[in-house]
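Take a look at the structure set out below.
Only one protein chain is missing; all other protein chains are in place.
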Amino acid sequence: MNSAATAASEWYRPTSLADALAIRASARGAVVAIAGCTDLMVGWNAGSRRLPSVLDLSALPELGAIEVGPDAVTIGAAVCCARIAAHPAIAGRLPMLASSARQTGSIAIQNRATLGGNIMNASPAADNPPVLLAFGARVTLASVRGSRTLDYAAFHTGYKRTLAEPDELLVSVTVPYPAPGASSHYRKVGTRRAQAISKVALAALIETTDRAEDGTRRVRDARFGFASAGPVPLTAPSLSAALRDSPLPAIDRLLVERALASDLSPIDDIRSTAAYRRQVAVNLVMAALAEASQVP
Amino acid sequence: MNFARTLEFTLNGRVLSGADGSIASPSMRLLDLLRLQAGQTGTKEGCGEGECGACAVLVDGEVVNSCLVPVGQLHGRTVMSIEGLPRTDPLLEAFARAGATQCGICTPGMILAARALLDRQPDPSLDEVREALAGNLCRCTGYARIYAAVLDAATVRGGDA
Partner (left out) sequence: MPIPERRDGFPGTRGAVGAPVVRKDAAAKVLGEARYVDDLVYPGMLYGATVRTRAAGGTIERIEFGPGFDWSSFVVVAAADIPGVNATRMIEQDQPVLACDRFRHAGEPVLLLAHPDRGLLQEALAAVTVHESPNPAPVFSIDDALALRGEVCPGNVFRDYLMSRGDLAAGEAAAEVVFEGRFETGAQEHVYIEPQGMIAHVDAGGVLVVEGSMQCPYYVLDTLTAVTGRDAGAVRVVHCTTGGGFGGKEEYPSHIAAHAALLSLKAGGRPVKLVYDRAEDMLATPKRHPSRTLVRIGARRDGRLSFLDMDFALDGGAYTTLSPVVLSRGVIHAPGPYACANARVRGRAVATNHPPNGAFRGFGAPQSIFAIEQAMDGLARQLGMTPLELRRVNMLRPGDRSVPGQLIDDTTDFDAVLEQALRESDYLARQEAFAASNAANAAAGRPLRKGIGLATFHHGAGFTGNGEVVLASEARVRANAEGRVQVVASSSEMGQGNTTTLCQVVAGALGLPLDWVTQAPVDTHDVPDSGPTVASRTCMIVGLIVEQAARGLRAELIGKAGLPATAADEHAFAAACARYLDAHPRLEAQARYEPPANVAWDETVFEGSPYASYAWATYVAEVDIDLTTCEVALSGFTAVQEVGRVVNPVIAAGQVEGGVVQGIGFALFEKVVRDGNGAMANNRMTNYIIPTTADVPPVRVFFQEQPGGTGPSGAKGLGELPMDGPGPAILSAVNFALGTRIACLPVLPEDVLAALQAAPAPEVA
């Protein structure tokens, strides 16, 4: 059905990061970096025969490792979702990330789709970014000029725009472990139960104080990540601020509604409506808070 | 060095290479290589965007959608399409007997996705079957007979072990 004659101008498959960065630098943005191809190749099919030059990141050892550290896990940008979902340390310490990786498309997609691609494709509906936002992840970018590490929360600057420069590659994502006893809650609301794009998704990480004598506890710190609730994967700074020191479980729904009204900017599109996204986002937060209040 | 000429991988037991022309271009979709260049049309195109699973094949034993794989990424890998599945695989007879194939267009991809499941979980539960096949759309069967076939094939394989 589609062209069999697709031919990229050049096909680069470096086996070291240094080589990859050199190609990236010399091409000045004229090469497309590819990894799992699960988003990118959808465009190839419908488009022209003449593809841009390709920089294949799949053979770079520097991008292919999962390193378990004392405070964080560092995941190479070209690690696929299936490996993340199956990794024991991630399942044990960062279960939300195992969960989002397991809900990224079908198994055939998870076997190919990479964490880096999920970030760099910069879709507001991407499945793993909400979790990375809630965990306070950092991203490491590299170029021939050197490397830098940024808070992921600042990375997406607008629809399909990021802080990455044209000569940079995303190398890894570092996800710190949450504080002991923190409650984490991930829920993807997709168009169906599997193999779906999210209509709205929430990742929440809620730290609470110890239970007071009257049995109540307070929110010490709450961080959120949302998908499909605005032009980029979003945190919810107003909500996080509003919840600080609030007592659980008696959190006022109106407070959450008001905060999210300023944090989120969902739209009507072919998958859902702004009204639904807004309402369900509030419901998901309330459910996450209810769950946090029940942590022993 | 021209990567395209050094590229090689194994398809159903046969080595393909850029050097001998059996791989036309690294940017070719694996699906097109299978169907148009290798003439192995058991792998089907249902959507071209990784959504339906009709083009599913195994790469190093793991299920992938061949419409989303440029062959340049297969260097050194082993690809199996339905034509490479041993004819003794219990899934084949189980699918036929259970009525798990109707129009048949999803069947090769479905069987390969099931093979990948049974290789990592030889005795799956119904829920595991449902999870493993969620990337393979079937519009004819309503899936019930496919579940039955996979569970049945698992029993056969278990008997061999």
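Each chain gets a letter, A and B, in the order it is written, and its residues are counted from 1.
As a convention for this text, a contact is a pair of C-beta atoms (placed from the backbone, for glycine too) under 8 Å apart; a residue touches a chain by one contact, two chains touch by 3 or more.
No experiment lies behind these values; they were computed from the predicted model shown.
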Omitted-chain contact residue, chosen from B:29, B:75 or B:145: B:145
Hidden-chain contact residue, picked from the options A:16, A:157, A:191 or A:262: A:191
Listed residues B:29, B:44 or B:75, member touching the removed chain: B:44
Touching residues (missing chain, whole complex) on chain A: 1-6, 45-46, 48-49, 187, 189, 191-197, 199, 270-273, 275-276, 279-280, 283-284, 286-287, 290
Missing-chain contacts mapped onto chain B: 35-36, 40-49, 51-52, 54, 81-83, 87, 91-92, 95-99, 101-108, 111, 126, 129-131, 133-148
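Just so we're on the same page, only the chains that are shown with their structure count from here on.
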Residues of chain A defined as touching chain B within the complex: 1-4, 6-8, 11-13, 34, 37-38, 41-42, 44-46, 51, 54, 56, 58-59, 82, 105-109, 111-112, 193-195
Residue numbers on chain B that touch chain A, as the complex places them: 3-4, 24-29, 32, 36-37, 45, 48-51, 53, 56, 59, 62-65, 67-70, 72-73, 75, 113, 116, 131-132, 134-136
